[in-house]
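Every protein chain except one is present and positioned as in the full complex.
Read from first to last, the chains carry the letters A, B and C; within each, the first residue is number 1.
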Amino acid sequence: MTTSLETTDLRKAFGGVVALDGATVSFRHGQVNALIGPNGSGKTTFFNCVTGMIRADSGRITYRGSDIARKAPHAIARAGVGRTFQLCRVFPRMSALDNVLAAVRPGGLAGGLRGARHRAEVDRARGWLTRLGIEHLAEIEARNMSWGQQKLLELAGVLMGEPETVLLDEPAGGVNPALLDRIGTLVRELNAEGRTFVIVEHNMDLVMSISDHIVVFDRGRPIAEGPPALIRTDERVLGAYLGV
Amino acid sequence: MPNVSKRVLTGVGLVLLAAAAISFPSLAPNPYILSAGIVVVNYAVLATSWNFVGGFTGYISLGHGALAGLGGYATALLVTKAGLPSFVALAVAALLVAALAVPIGLAALRVRGASFVIVSIALVLILLLVFQSWASFTGGSRGLVVPRPFPGLLRPEHHRVFFYLFSGLLALALLAWWLIDRSRFGLGLKAIREDEDKAESLGTPTFAYKLIVFVVSAAFTALAGGLYALWFGDLDPVFQFSILTGSYLVLMALLGGVRNLFGPLAGALIVGIALEYFKGQFGNTPLHLVATGVLLGLVVMFMPDGVLPALGSLVQRFRKAEQGSIREVSASELLAQRKREEVRQ
Amino acid sequence: MRSSLRRTRWATALGATTILALGACSGDDGGSESADDPIVVGISLPLTGDFSEPGKGVQQGYQAWAKITNDKGGLLGRQIELKILDDQSNADRVVADYEQLIGSDKVDLVVGPFSTRLVVPAGRVAEEYGMLFVEPAGAAKEVFQQGFKNLFYAAPAVANDHYNHLAEYLLAMPAAERPKTAAYAAMDDPFAQGTAYGLKEKLEAGGIKTVVNEVYPPNTTDFGSIAAKIAASKADMIVGGSQYQDGVNLIVALQQLNYQPKLAAFSTAPTNPEFAEAIGNKTEGVLSPTGYSQDAPYPSNKEFVEKYKAAYGVEPEEDQANAYTTGQVVAAAVTAAGCAEQGDCQKKLAEWVHANTVETVVGPLSWDETGKPKGAHMIQQWVGGDIKIVLPAAVKEADFVYPKPAW
Partner (left out) sequence: MPSGALLFQSIILGLLLGGLYALLAAGLTLYFGIMRVVMIAHSAFLILAAYLAWWSHARLGIDPLLSMIVTVPLFFGAGVLLQRMLLSRLRSATLTMMSVLLTFAIALIVEGLLGYAFTGTQRRIQLGYGSASFGLFGARIAVVKLIAFGLAVISLAVLYLLMKRTTFGWALRATIQHRDAARLVGIDTEKVAGYGFGIGLATAAIGGTALSLDTTIYPSLHWHWIGPLMAIIVVGGLGSVPGAAAAAILLGLMQSLLQIPMGTTWAQTIFYLALFATLAFRPQGFFGGRLAQRF
């Protein structure tokens, strides 16, 4: 059981507000990991730190053994860590297809000048759109899509980058039950194909149904971890949620 | 496949433009009209060059006037001091300005938006100071005379030649813009314009991208400025390094529409004529400034995508009302998202 | 995607329309010459922007010239019609304007704009279209280094010679009384710098030491630091290469630092009617070179001052006079050559001006081959609350006051 993403004593404060208070976490490679906890427990800050979006005040961040704490976000993405955003972010004035193609990394200057709609990539992109069931929207601008469609599109974009590890920030946020199931099964499938997942989610049914390993955050640090069965019965977790 | 037809139409547009450009000198009834035409085409080149940064990345530069002035002075000095042939000097000057754009970009692009604008304005002001003060080298306020590349030509002929040179440069700039527009690099740049963090998280090295395109833009701007210097013949810091020039470029590109190839060109035609009109209209009062300001304000407030796209979407709204309504919703959603997103970063 | 079609058409359509628009607006206003249609004189002036103030003065001078000449029956029996465009104090504009005047409006004559910075580009257009170009404002030496054949500066002297009389006077003084040190502050402008540096060269050659030499950009509004340097140097004399407001500011800043030189000379500023009030009426002894005096004895000047006062209610200043002089020079050439239209006529006009001396409101003018006038400026000084000519002795209205009383 190798570790995928690992942090040691991660700290981050905004002004006076402490968001991460010495978080030491390790996620398992090849598994579906979940990161849960009440609002403001520092989950999203954690994501932003490990993906380089914001710089932690102190602490180590390693991915598969190599230190990524000082790396730029794009470098971390290229190292194989893809992420979605809590309130999903797509490129509003670009077509769905371009949204996905934007994740293609041009090989050097020559590659950069290659046509964006290179046959092979377009096929791959359409492949992902098809797999997420939004192929018919390929030429529609993202801003003209529904919320759910935008979430799927964002995921398609991330997957286009062929990340080995995918960080999902509230994939179930504001989507209808039908879509919820689809996302659930999709995650399992992709995991079966060898992708590691780290999921921040409030929907307990989803978390319990899809994750192998759960880490519970409270006040910027983990208070419990283990398989769903264990977490379900952990009163510290209940305490954290119910504020007892 | 719609974007095939788009390419075809772009091609058609270019052909028609070429035809217009080639026939203009012979249509122009007198040298003045020809020179006025040169000014407009020069604006078109500058606006298109500006649009490499403004259009692709959404970073607004008010300092491109200075880059043009720099190109002009560099060309002039290479001719007068280093004794290079005019057009060799022009090329070298463009390279020099491009090189200078690297450190400027390093300072301006590392952090987001506001700093870039501030640097772009500061660039104009500091260059003005330097070129004024360093009179021993630049001629300072006494001005710098640029030797004519074609001493033999009479003025009208001279205009004709330069009209073609400017048109050629315009074609070159349009071609380069079109190439980037359809490339992976261009897609990455547009992603930056749409959402820089998101682009970064997808693995786009946004800083490098912004820097490269800024340098390209600077090079083309310098070419336009240098060519202008060769045509105009007299350089003076106060006229070469003016924020107003920069703002005209922004107005042109914005008005025409920064997202499409011909936007800045169209903008240059509209604004070029508008400026003449204002001047005639408001005679010897500075109201032409007010008019320019009002125009810029209106564009920013009501059609940030430019007139042509605005007209386009207007028609479309009539055609598909229901899609229009969806747009409203998701647009406001996006807005809300961005606001909430800020909290977390 | 379809909208790109619209855009494309738009762009090209626009292209076409401009061509037509531009084409149309040129029209055929060339006009064939005949005895009764007016002589159109094309002028571009900075009526807005940074040079607008003097620009307006020059405009009045030209208008006065046209009016006075027309009242006397015009030139060659034809009325004079001025076509004045605003160049917005911008060199690109000034060139476009003369392109339009010569190429599109087909004016018969052109005369110069204001400010050295605009004269050179404008002069180049005129030169390349072979037009006579008499100008009222290009006083810096650079103007005459361009190799223009048709350009003439219609004033007694170029900037560098403005202080010649003062230089002679000072260097003629006995070594004991003569000022020993001088401070110079000049606006970064060819004309203003020219005046100060013309004097500087001569005085340095004469052994008067330069202790401060400051150049400030035209947009300078805070003269505290410059004044501080001058005050600290305790220079015997201060020379300001000023235009108007900068001169006033510098003087006020010097007064604030309580600096009391033996001699203070400023270009242009002290001749301005508002000057005295502007520096709190502490004007006594301030010097200024001038190319023009309302009381100058030249015949045409009396007429000019009278009729100008009648028309505008005020006495003409140097700007107006220079413009009027420009008109006089052109008029003389036209009358002598007997023609006023584009083409060969212009050559004749230029040749005549090169070869002759013209009687003007600033006295008889003649030029060297570069179009540089061969004269010097008078030196005026504030004496008893009024500005009077003190040098050269031949035309003096009052005695030179030295050392200058405290301000």
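As a working rule, a contact is a pair of C-beta atoms (placed from the backbone, for glycine too) under 8 Å apart; a residue touches a chain by one contact, two chains touch by 3 or more.
What you see is a predicted model; the values in this text were computed from it and never measured.
Note on the undisplayed chain: of the listed residues B:24, B:59, B:162 or B:207, the one touching it is B:59. Only one of C:68, C:107, C:215 or C:287 touches the chain withheld from this view, namely C:215. One of C:228, C:339 or C:395 touches the chain omitted from the figure, and that residue is C:228.
Within subunit C, the residues in touch with the undisplayed chain are 48-53, 188, 214-217, 219-222, 224-226, 228-229, 231-232, 244-246, 248-249, 252-253, 255-258, 277-280, 282. One chain of the complex is left out; on subunit B, the residues touching it are 58-60, 62, 103, 106-108, 110-115, 117-119, 121-122, 125-126, 129-130, 132-133, 243, 247, 250, 254, 285-297, 300-301, 304, 334-335, 338-340, 342-343, 345.
Simple rule for what comes next: only the chains that are shown with their structure count from here on.
Separation of subunit A from subunit C in touch steps, taking the shortest path, is 2. Taking the mean Cα position of each chain as its centre, C sits at the greatest distance from subunit A.
Here the two chains linked by the largest count of contacting C-beta pairs are B-C. Among the residues of subunit C, those touching two or more other chains are numbered 1.
Counting partner chains per residue, subunit B has residues 2-3 touching two or more of them. Those residues of subunit A that touch subunit B in the complex are listed here as 44-45, 48, 51, 53-54, 72-74, 77-78, 82-83, 85-87, 89-94, 98, 101-106, 111-118, 139, 143-147, 150, 157-158, 161.
The residues of subunit C lying in touch with subunit B in their complex are 1-12, 14-16, 18-19, 21-23, 26, 47-49, 52, 86, 88, 90-93, 95-96, 99-100, 102-104, 117, 120-121, 124-125, 128-129, 140, 142, 146, 188-190, 193, 215, 217-218. Every residue of subunit B that touches subunit C in the complex is listed here, in rising order: 2-3, 5-6, 9-10, 12-13, 16-17, 20, 23-24, 27-33, 35-37, 39-40, 129, 132-133, 135, 140-143, 145, 154-156, 232-234, 236, 238-239, 256-257, 260, 262-263, 265-266, 269-270, 272-273, 279, 283-286, 288, 308-309, 311-313, 315-316.
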